[in-house]
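Notes follow once the structure below has been shown.
Just one protein chain is left out here, and the rest sit where they should.
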């Protein structure tokens, strides 16, 4: 058993290591080292906890067993998961953190002596408030993440589920959580505690069902932020520096990523959270379609254009992820490069369905990260480029965002693909993307549509070059 | 009198306000608001201290009087100081912070009860160590800054004062400080305390005298960092969060600025601190001079060239500060702009004698800060520019940094003025700049030297346009 | 004149928010997906609470109500810890291979 002071120092060290873990992500070179810092921080935190409790009974063996069971499951998932399923994975993992927070809060409530918080029925007021907040936020994180997971996985329909008076119901339930916490604190009665947790689970579900499936990335990130604040709340209860620091880090991180996504889409955070967007809004635009002439081509035409270009910019989007076309794409680029064609990739901040989604997929296909450029760094190059090869992307190229103040995506920064000499669009139909807005580029003179699955089409092009 | 908890919260608030003060400096727009946060933080810290002590005796009146006396002196200096004297001013102010830290440490040593540190002759060990470190670092900051001030002001010669075995002497004195602190802690005897302070003053002097006058900016910044660590040391003694946070902020800030300066000069921090550079090293180069032909011109020639240019980049340097030529320069630029000539300013990270030196001077002359560019942002533009107007700058344009691995400035990033169609150099002679390295640009075909005081020459050019 | 430890913890919390703000903004956008998975992994440090809860069972009855919840929380957090760090490592490994190919 080690002293409280020593363990406080070690918890600080592990908090600092977590900071360094995130700091490492400022560049791909330092990122793996950063991840090791994170692992080290976790090992220190767990070891110190064992040493602080210092009670090496049979329980210790069970703790190890359960740790290994969980670890084995986690490791299995980590190795099996395809990179395209990252959004669901993150949502699923969040739900576990949320539930763990709830369970820890329940344990602390049932056995406060173990945590130095007082006695059952006579828990210190501050601790009671902290653990209630931790439990409520954890429960919301859990059930919200489950819904997000189900929607992303396609198990539950992605369309928003709305009913009249929804926001008012949510508000009332939200208030009732605070009321229950108040009564819990004044009476210390267990029933209030359980009701509060049950209601928190409920509101987690209600908050997320009205949000369209495509808005889930913002939701995940928001829930990430919540899980951070839940951890911090439990950290105050347990008086643990590592948890407090981590909670703040995770809380900030989720909030900033939500902000970046909303900015990349030029939508307000509240309009996302209040829901009802991105389900079937697209239907209204359908009538416009097919009226204007569209130039479409096949793999041979595309191969011809690409072969004769001297520079090509690849614009990947959500469709590339769906079709798992990244490996085929990489192969195509290799072939082009052998023909001395300059190729780079342009990744929009919200291309795909989660921040950095395209970057991971391209990295998976062994695309060097120094060939992948962000919007600001490459947008001026389209004007001097022969061919833009747009694969499964749509909204992020839509010039309407620059021209039509009525459009829902007006003001969103977009990639200026139309400035290229010619634009190739690989997608299966003329249907719009996530935002449900028709893309006028399809009807332009210098655009050629390649209607097919992204992977299939890319493979065909390779054969034809 | 307010409770310890409440005052701890207020000290935290004032620490946060100081963080926001520095955060404001991330852009000129938010900077003034940042400064107000800083002032607010200081007011809160002082007010809370009064309320915490809560002993409103006649002493309080004296505290106010002395506060106002000091404040009046400070305000007077702040309004009178010319912008060109900022380096000295900062050095002078540092010395005051250092001395104040020493005085507070002395008070705490003489009257530990007032600070809850124990009793005279029986001070808590941790507090004694903290206050000794605070006092020693404070004393070094004081005497070092005084020397830096004297050298910058020209009261003391800028040339390095060296003697054999200097580094060993310094090392021994440095060790003796630790020995004295050790004896102080074991005996609590006052004589050790005073000797330690005296020796710290001495080493502050010895550390700075071997450093050349022109290296003073790095020294100032380093002393800035020291004063931060001294403040943090005292903060631990006084158990004051505001001081601890501020000390860490100031400590980081000084260290980072030193780093930036050393990187801008491509010299190692240690070679600066170990001294002996920049005094008379330049003499060795003198023989080379006047051998090569130089094209020199007068104000009329310069005015002709400038008038017929379509784009001009101004490169200001230390000479502009010395000559106080910024206002005349601004006038010249205004005249050029009236003639539809595109003018921008290129500021090298170590142009002048302190970081951001040129920016303040240009700002003083009402140059909009969006016309002033940093090295990286403008260096590619020289190739498309007609005239580079180099005023009192020298080292920061020297192409030898790119070509000659033997040169002391090799590897330092420089402004590519030689890529302009023609280069005008305003300086008084062919003598080298701070680094003592001859500038081969003077002898180039497309260079015209304008030998004169920068202010005088600029005014003459204005008359001739 | 003792200061309540809560105030210290609160100070730590506030400063950590500042650190988090800056450290996350400095993450390069191309690593935002690994960022999400690694923050997930580190937030499972909540396992320290789970361990304390699990070990608090008496020696006669290891599985009383509060320690059962502790054990459950351990499993959940462990899935996250191993899963989160390993999947992050897997992703970052892919980024690593790049430079050579250039």
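A, B and C label the chains in the order they appear, each numbered from 1.
The criterion applied here is as follows: a residue touches a chain if its C-beta (ideal position, glycine included) is under 8 Å from a C-beta of that chain, and two chains touch if they have at least 3 such contacts.
Only a predicted model underlies this, so the values are computations on that prediction, with no experimental measurement involved.
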Where the missing chain makes contact, among the chains that are shown: A, B, C
Contact partner of the left-out chain, one of B:220, B:314 or B:378: B:220
Candidate in contact with the missing chain, chosen from B:218, B:231 or B:346: B:231
For chain B, the residues touching the chain missing from this view: 14-15, 18-19, 21-23, 25-28, 31-32, 34-35, 38-39, 41-42, 45-46, 48-50, 53, 55, 57-60, 62-63, 66-75, 77-79, 81, 83, 86, 89-90, 93-94, 96-97, 99-101, 103-104, 106-108, 110-111, 113-115, 126, 220-221, 224, 227-228, 231-232, 234-254, 256-257, 260, 347, 349, 354-357, 359-360, 363-364, 366-372, 374
Interface with the unshown chain - residue positions in chain C: 2-3, 5, 8-9, 11-12, 15-16, 18-19, 22-23, 26
Footprint left on chain A by the chain that the document does not show: 4-5, 8-9, 12, 15-16, 19, 116, 239, 241, 245
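Basically, only the chains that are shown with their structure count from here on.
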Between chain B and chain C, centroid-to-centroid distance (C-alpha), Å: 42
Centroid distance [mean C-alpha coordinates] between chain C and chain A, Å: 17
Residue numbers of chain B (touch at least two other chains): none
Overlap residues in chain C, where contacts from two or more other chains coincide: none
